[in-house]
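Have a look at the structure that comes next, please.
Apart from one protein chain that is not included, each protein chain of the complex appears where it belongs.
Let's look at chain A:
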């Protein structure tokens, strides 16, 4: 039984001046799938992820998210983005709002939720990511790990179908990485569709249904974690894994 993919990336090119950041990339992701994107620095991982919610506008090809071609000029990207939660390396919480304020802003404005409803959802999410006690605190008072968990909760508050993570633990002190990965792992267990750029191999091995290896703007190998770690085919992937493991 095959289901329609929830994300279709079709022959996508992205140029930054002379540089080809994405070179004929195609990738289908089915609903509920957890995909981890690996690759050396500058290989185009972030560019691919950011293209999926059109933070980067691609130059050629198509990207279809939940049935909507986001590359089409008539596409209302703002509604598509409500289906796509995004978590950044640098958290990007809104510093002028409390934790709770960060979580209720988008649901109230974009989903016309009442304050009470938005807050009760937000408090549930904060409980889920383990920081209910910080609801009324400003982000500057939180540790990096706490900020990132708030950022995940903020994205989840819009009840997205897909979550995109761009190196969510790379800016964290080592002792805080675990708490963020735990949240992501439990999210995966709940069946969320996830696309993660990460260098956390333990997480990739445990959570990913599929690993995607990129180099020089191309996807050069895909497979299950099993296949990747026991039997990598492409020499560049072998080299990459040797360096990283």
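Worth pointing out:
Just so we're on the same page, a contact is a pair of C-beta atoms (placed from the backbone, for glycine too) under 8 Å apart; a residue touches a chain by one contact, two chains touch by 3 or more; residues count from 1.
Please note the rule applied: contacts and distances are computed from a predicted model.
From the set "Acetolactate synthase small subunit", "Threonine dehydrogenase", "Putative glutamine transport system permease protein GlnP" or "cytochrome-c oxidase", the protein name that UniProt assigns to the chain left out of the figure is "Putative glutamine transport system permease protein GlnP". Only one of A:46, A:71, A:146 or A:169 touches the absent chain when the whole complex is considered: A:46. In the complete complex, the residue from A:105, A:135, A:220 or A:241 that touches the missing chain is A:105. Per the touch definition above, the residue from A:48, A:122 or A:155 contacting the chain not shown is A:155.
Take chain A: the residues that touch the chain left off the picture are 46, 53, 55, 78-79, 81-82, 84-86, 88-90, 92-96, 105-106, 109-110, 138-141, 151, 154-155, 158.
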